[in-house]
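Missing here is one protein chain; the remaining ones are kept as they sit in the complex.
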Amino acid sequence: MGSAILNGILMGSIYGLTAVGLTLIFGVLKVINFAQGAFLMSGLFATYWFVKFTGTNPYLALVVVVPFTYFMGYYIQKFLIKPVFESEKDVREPIGVIIVTTGIWYMLDNLALMLFGAQYRTINVPSVSKAISIFGLYAPLSKIIGFFISITVSGLLFWFLKYSKMGKAIRATSQDREAASLMGINQYKIYNVTFGIGTAICGIAGAVLLPFYYVYPTVGMHLDIMDFVIVVLGGLGSIPGALVGGLIIGLIESVGSQFIAYSWTIEVIYIIFLIILFVKPSGLFGVKGEF
Amino acid sequence: MKFSEKQIKLILLMLSAIVVFLIPVFIKNQGYIQIFIVVMFFMYIATAWNFVGGFAGVLPLGNAAFIAIGAYTSTILFVQYGISPWVGMLAGGIISAIIGIIIGLPTFKLRGAYFALATIAFGEGIKVLFQNIDKIGSVNVGGARGILISYSGDSFANFQWVSRIPYYYIILVMLIILLAITVFLMNSKMGYYLIAGGEDPEAAASLGVNVAKYKLIAMALSAFFTAIAGTFYAQWILYILPKSVGSIDLSFEIAFIAIIGGRGTIIGPILGALLLKPLGELTRTYLGGALPGLHLFILGLILVLVMIYQPRGIQEVLTKIFNRFVKKMVTIKRS
Amino acid sequence: MSFLEIANIDVAYGDIEVLFDVSLYIEKGEVLSVIGANGAGKTTTLKTISGLLHPKKGSIIFNDKRIDNLSPEIIVERGIIHVPEGRRLFPFMSVEENLEMGSYNSRAYDDRFETMKKVFDLFPRLKERRRQLAGTLSGGERQMVAVGRGLMAKPEILMFDEPSLGLAPILVKDMMTAIKEIADKGTTIILVEQNIHASLNISNRAYVLEQGYVVNNGDAKQLLDDPSVQKAFLGI
Partner (left out) sequence: MCKLNWFKFSFSLMLFFFVTLFSGAFVNSANAQKKEVVIGNILPLSGPSASAGVEGKKMREFIVKQFNANGGFECKGELNGAKIKMIYLDTKSNPTVGVTDVQQLINGDNVDLITGAWNSGVTYPASQVAEMHKVPFVVPVSVMDRITGRGFKYLFRIAAKDSWWTRDQFRFIDYLAKKTNKKIKTLGLVYINNDFGKSFDDSWLKLAKQHGYKVILNESYAETATDLTPVVLKIKSAKPQILLVVSDAADAILLQNTMANYDVRPWAVISSGGGQADPAFIKNTGKNADYLFDMSEWAPDMNKPGLKELNKKFKKAYGIDVNGETMDAYVGMHTIIAVLKKTCSTNPDKFRKEMLRSKLSTGPFTVMSYPYVKFDKDGQNVDAGLILVQVRKVGNKYERVTVWPEEDARAGFKVVFPQPNHY
């Protein structure tokens, strides 16, 4: 039981990390990025190939994965999403952008399928995958490292948004696009950067997941839906919300399944999700406009 | 002889109606008939989606749940109690409409992204439910195994034929009825209120339009007709599985077809299905075997390109071309 | 050539045209009022100058360079700052952060602490409240932040859209005094107001807009005495 709780917390924080990018992008662009899972897949593959070619530690892959996914997100926003965004900027619900991100999701997933084939791949790092005992509770080192990376990355992001010039500009844009451009903030550049950061966080999540997970072209799909649930639970646009939402999901999955069949826990998650939507649609932490 | 634009359009309409009704006479290849059925099936469910997704101005992404409800209701009634699928079809439609209202009541208060996500969760929730439930009392739901409807000879009452042609005409008639209802509704008071509420809920409400009520009616209609398609699906494929009738991929596809065609227009879902489904079939048939994934890549690309260059869907440009074409015909005749 | 010169612009939102053949100019150091009824096109004029909208025809020339096709952030870089109607503060940022965003452009960023001191001198109230979230301020304080945020950008031209809107009469007076003070320190000012009495009093010249056309212009004090203006706006 203790191990189940511990596993729930560790997995939850990592789920939370995968959702942080989604919530950040929503907070600023007010757009649900359906390509989230595909970006995660890209991060997993980038990590996989890095480890495969260099034979080093998966966590070192961050050096390559972060810039790779950052620029991927940056340029996808710049060339594919921005044109649609511009034509829809006066629309309250930019549905076109949702469709575009879905198109990107299909493209990336199937590009990976064409390039790498459909087989499952893992990296084997025995030193981090073995469960170790902490006060009699068991958890693999890779998840513990994942937990700390999740907390650190979220903390760094929070700090960046709070104190850096660019971070403040991102917050300003998320609160009032027009006013921000009257301050001389180029809103489309902010969107590019935000998208880049959001995807880079996906990349980090990929590097964190790979040591105990696997990768194949459509791997992002499950996590995609999970992330939607997490961000709404925590409050769309809220970074602490994403982490707490992730923890809740992780705990339901891990602890709940000790009482009911594991395949039923998903149903429980959806039911809780719908209840939250109806009772408090802004989620647990959602304050419109604040991260 | 001289024709006005309107007359030419009417002639074209009648011609094409004749063509569509005669296709099975000329085309003996049941493989194509099957593709036509697929295309019309998607035209139908995308049109039903359009009630809510197009006219009421929100983005439902869980409509596969209604297909599942319709398919399961009629199949369970048929397989276990011998009740004709035609009756089951109505039952499924009504159950689905009620569930649509129940789910619509709270969700219509939500806006934009939240509504989309709520419907995704609803759709997935229903799928997982069907996957996990084996039996309710003595009713065998089949769980993850699905339910096979065994073929017991051609019969109208049993909604089963070896030939695809009956299915062709059934879905064609269903489509025409649904389109007629759509045209009728959209030209009625309800249609105007719905569109007004979709475009600007606050303004519509301030004019005394009960937006929520009309949205709920739209939701009920959409759920009802989508569920009927579920029964059609079950009898047409003769096998239902939570994964195939309730999947999120199906929900997304329905929405994409309507959006690429042009949501909020009557012709949009028709054109969307007409573009995407045959294209999907052809690319899957001719490219899928050679390079797995290429066809889906192309679908993704089309989605992106249409949204960038034709954000109101392909109906806009096609309508223009069509009108120009008709005008030209008028001038040719006159000269 | 004047400091800022708008020549014969037409502006539309989609298909709906709101400005017709509008021309106006402003000299360096002036305070210019643009007055008119609701929907006359005053806000649209400002939005066009600041690049949020682009004219369908005509030109806008600032410092001898055309700016009518530039994006807002470049126009800010050049020194034209627009303080929008309704303050448009960033509600979840503190007063200090809001002011800092004003100096986002590269001309002003390095001097931001210095400029902020000046803003605090002008509005001592803001210094007390600098850690407070802008969304929780009172109306008058919000307007101070909005003006201060404009100043933070080190503007060459500062444009105000309805700065007195929703303020108590006593605060309107304070606001106008502050604007006058800014103008006296050398900033060129374009002032859009419905409270024409208050605005014309501190202006050098003024334009009168009516349904998208410039119908009158001239010396501010003279316009204030003009019977047609009085009839139209002051209800005399």
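Order as written gives the chain letters A, B and C; numbering starts at 1 within each chain.
To be clear about the criterion, a residue touches a chain if its C-beta (ideal position, glycine included) is under 8 Å from a C-beta of that chain, and two chains touch if they have at least 3 such contacts.
Note that this is a predicted model, so its numbers are computed, not measured.
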Problem - Contact set of the excluded chain (shown chains only) - result: A, B
Completion exercise
Only one of B:Leu179, B:Ala212 or B:Leu305 touches the unshown chain, namely B:Leu179
Exercise for the section: With the full complex in mind, choose from A:Asn57, A:Ser257 or A:Ser282 the residue touching the hidden chain. Expected result: A:Ser257
Fill in the blank from the handout: Where chain A meets the chain that is not shown, the residues are 3-4, 7, 11, 15, 110, 113, 117-122, 124, 126, 129-131, 138, 140, 212-214, 216-219, 221-223, 225-226, 250, 253-255, 257-258, 261-263, 265-266
Problem - Footprint left on chain B by the chain that the document does not show - result: 9-10, 12-17, 19-20, 23, 27, 29-36, 38-39, 55, 128, 131-132, 143-146, 148, 150-151, 162, 164, 179, 183, 186-187, 191, 195, 233, 237-239, 241, 243-244, 264-267, 270-271, 274, 278, 281-282, 284-285, 288-289, 292-293, 295-296, 315, 318-319, 322
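As a convention for this text, only the chains that are shown with their structure count from here on.
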Practice task
Determine, using the mean of C-alpha atoms as each chain's centre, which chain is farthest from chain C.
Solution key: B
Exercise for the section: Identify the chain whose mean C-alpha position lies nearest to the mean of all protein C-alpha atoms shown. Expected result: A
Exercise for the section: Could you give the separation in Å between the centres of chain A and chain C, each centre being the mean of its C-alpha atoms? Expected result: 42
Handout entry: Contacts with two or more other chains, residues of chain C listed in rising order
Key = none
Handout entry: chain A partner contacts - residues on chain C that touch it in the complex
Key = 50, 52, 71-73, 76-77, 81-82, 84, 88-93, 97, 100-102, 104-105, 109, 149, 153
Exercise for the section: Please give the residue numbers of chain A that touch chain B in the complex, ascending. Expected result: 26, 30-32, 80, 83-84, 87-88, 92-93, 95-100, 102-111, 113-114, 118, 217, 225, 228-229, 232, 236, 261, 263-264, 266-267, 270-271, 273-274, 277-278, 281
Practice task
Spell out the part of chain B that touches chain A in their complex, as residue ranges.
Solution key: 57-59, 106-107, 109-114, 116-118, 120-122, 124-125, 128-129, 131-132, 248, 252, 256, 259-260, 263, 291-294, 296-297, 299-304, 307-308, 311
